[in-house]
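Comments concern the structure below.
With one protein chain removed, the remaining protein chains of the complex are shown where they sit.
And then subunit A:
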Amino acid sequence: MADRRRVNGPPGGTRPPVFASLQESTTGAAQRAQRQRQPAELRKIFLKTGLIPTASGSSYLEFEPSASLAAARSNPKSLIPPSSALKVACTVHGPKPLPRSAAFSPNLVLTTHVKYAPFAARKRRGHIRDASERDLGVHLETALRGAIIAERWPKSGLDITLTIIEAEDDRWWGDAPDSHDASWGMMNVLAGCITAASAAIADAHIDCLDLVSGGVAALVSDDSSKSASSVPRLMLDVDPAEHRSILSACVVAYMPARDEITEIWLKGDSSKAALEKGDVRSSHEALIDGAVDAARGANTVLSEAVTESIARSIAQA
């Protein structure tokens, strides 16, 4: 569907040109970002609620920029940032009456909108939600529906809107497209959206079974040679720009107090991975367990943020 109501930018984006010589130069201008964290170490998360006063609940979430991005910002060598870090704003409106045309519902009717800002990714996004954004919305709705106690809010609707201000890359920008390409960045975005939405819902005082948080784990292979010895390794909270190829990734929405998963999204080939010796799990299970661990980590930040928001409203009272 073409957007006829606005004057849109060029559909291909407006990136500065990158010459092949730059990639081969030794100035380090076009170097792949390297993961500085341990395989099980998460990026830091900034999460705060209640930033949007007109909404009944809101939150803002930001991932820590990777070390190479931070270095590139302080000492720019190229116009092109080496990687990007997630920034999400979430608003919750409601509970509010259903529109007149809607049918009777004894439960809370949840609607989720995920929208990338036009400038969020390296490729420009349109103003109308495209298929991947709608897909994210559906995933998010599944994740939240399992956590919200919907029968406490009959005849009402809840609108959850997430704006992606900065998205994660699907791969390093300098890489040529290859067979392992998929929208890996979307999975990080979903995990961030789940955590942010959960904080905003708690800020709006909607009844929930638990705080649900999102986590990502992936099987990555950093070896450039295609030899048989390059077995993929399990890493938590991967930044796709930091890895040569991602074979498989998994997002879960997880409720730690109940040890329940409300949403799981697994992509790619998870058949072969190098686990630790004595680990009897299949790599598939290990991937899901890794994602759950990442979600547990995000939950510590989430519960702190919710406690802070309550403490703030008590201080105002």
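Here is the rule we go by: a contact is a pair of C-beta atoms (placed from the backbone, for glycine too) under 8 Å apart; a residue touches a chain by one contact, two chains touch by 3 or more; residues count from 1.
Here is the rule we use: contacts and distances are computed from a predicted model.
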Listed names "MKS transition zone complex subunit 1", "Exosome complex component CSL4 C-terminal domain-containing protein", "Dynactin subunit 4" or "Cyclin-like domain-containing protein", with the criterion being the UniProt name of the chain not displayed: "Exosome complex component CSL4 C-terminal domain-containing protein"
Contact with the hidden chain (one of A:66, A:188, A:245 or A:303): A:303
Interface residues of subunit A (partner: the chain not displayed): 38, 40-47, 56, 62, 64, 94-98, 100, 102-105, 149, 152-156, 202-211, 236, 255-258, 293-294, 296-297, 299-301, 303-304, 306-307, 309-311, 313-317
